[in-house]
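All protein chains but one are shown at their positions in the complex.
In this document, chain identifiers A, B and C correspond to the written order of the chains, with residue numbering beginning at 1 in each.
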């Protein structure tokens, strides 16, 4: 945990494709017409099919699990607030920043934001994780 | 909103396959060895590859978006606490129950639980959503 | 091997979709922004997202393994030179031609080319394979 410092950050970007959303629908069983029915979506307020909120959220999984804090991290609690729809073709920048270090409980708080290519905040949230060095110890105590 | 009542619930189940996890890795970019490296996972505390936490969480998307409250629902806030690992082949029962109705702010709170086939709680959480009838109105006020 | 003759050829074509590239990223773990970040790619020299080179190359696998020489073929050595980027939506014609027959070592050389819909050579290469009739014998000698 000594390597992590408050303010440390990491970012990744991905353009959300139609196939991402369709596969996500297949994995989760969420075939809400908002995601897979172009006609329905066209007449809705959003005007077009949008990605599943949890798909946007899940982009943080790679960031947290592979970069910050990285391999060996165990997720404890996640929170996400959705602010704007994510459309097919949007390029989402997922950013994580260490905002809390609790050595006693061995937990790290990472603030998360997701912005689209227009710089709009589409979601924001937080991940509380057990960082890698002590990952092996944590689960058995829980 | 008159149709929703406190205590109303819905449930769905799915057996998590290796392909679910592998596709999820491809969508999110999370190639953490815990998910895709059987040798690494075997020597870890979990003893085998596990599903991504957000995949388990995302199973609720279908439940909320298609059943409770159903088509037209807009997710506002999600929270999830991970309690146990989900292994390939586990059958996860995702359950949602209405625990809060805020007519003034037009929001519904749904408590979420995820259990595996052994009856163990693998995750629990909460979704705050705008229910369908007023979905069209909500976004513009936000 | 008597069926194969120098100059014999086969061809197949496929339009490369966004989902092909996205799934390929998921299988291989190659999330290079050139493939999955439209904003990054737009500002790069290529001007748009491009397919993974090995995806183009892999189109030859079907040609060799199913047509020339066909089912039972065992790949020994592959070489590929990349000449031009392959964009999403490009239709790639993969062509193979028998250019060498080594009866003693039981190997066939197939020259490979990949052209896009504009007739531009995007890649060229070579496959050295053990043809079907003797596939069963070969591996044990190796």
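Note that in this section a contact is a pair of C-beta atoms (placed from the backbone, for glycine too) under 8 Å apart; a residue touches a chain by one contact, two chains touch by 3 or more.
None of the values given here were measured: they were computed from a predicted structure.
Engineer: The chain left out touches which of the shown chains?
Structural biologist: B, C
Engineer: Under the stated touch rule, tell me which residues of subunit B contact the chain that is not displayed.
Structural biologist: Against the missing chain, subunit B presents residues 17-19, 22-23, 31, 33, 36-40, 49.
Engineer: In the full complex, which residues of subunit C touch the absent chain?
Structural biologist: 12, 14, 20, 23-24, 26-34, 44-46, 52-55, 57-62, 65-66, 71-83, 135-136, 139-140, 142
We adopt the following convention: only the chains that are shown with their structure count from here on.
Engineer: Quick check on subunit A against subunit C: do more than half of the interface residue numbers occur in both copies, making it same, or fewer, making it different?
Structural biologist: different
Engineer: Please state the rotation angle, between 0 and 180 degrees and to the nearest 5, that superposes the Cα atoms of subunit B on subunit C.
Structural biologist: It works out to 180 degrees.
Engineer: Looking at CA centres, what chain is most distant from subunit C?
Structural biologist: B
Engineer: If you average the CA atoms of subunit A and of subunit B, how many Å lie between those two points?
Structural biologist: About 14 Å separates the centre of subunit A from that of subunit B.
Engineer: If you average the Cα atoms of subunit B and of subunit C to get two centres, how far apart are those centres in Å?
Structural biologist: Spacing between the chain centres: roughly 40 Å.
Engineer: Send over the residues of subunit A in touch with two or more other chains.
Structural biologist: Correct list: 14, 20.
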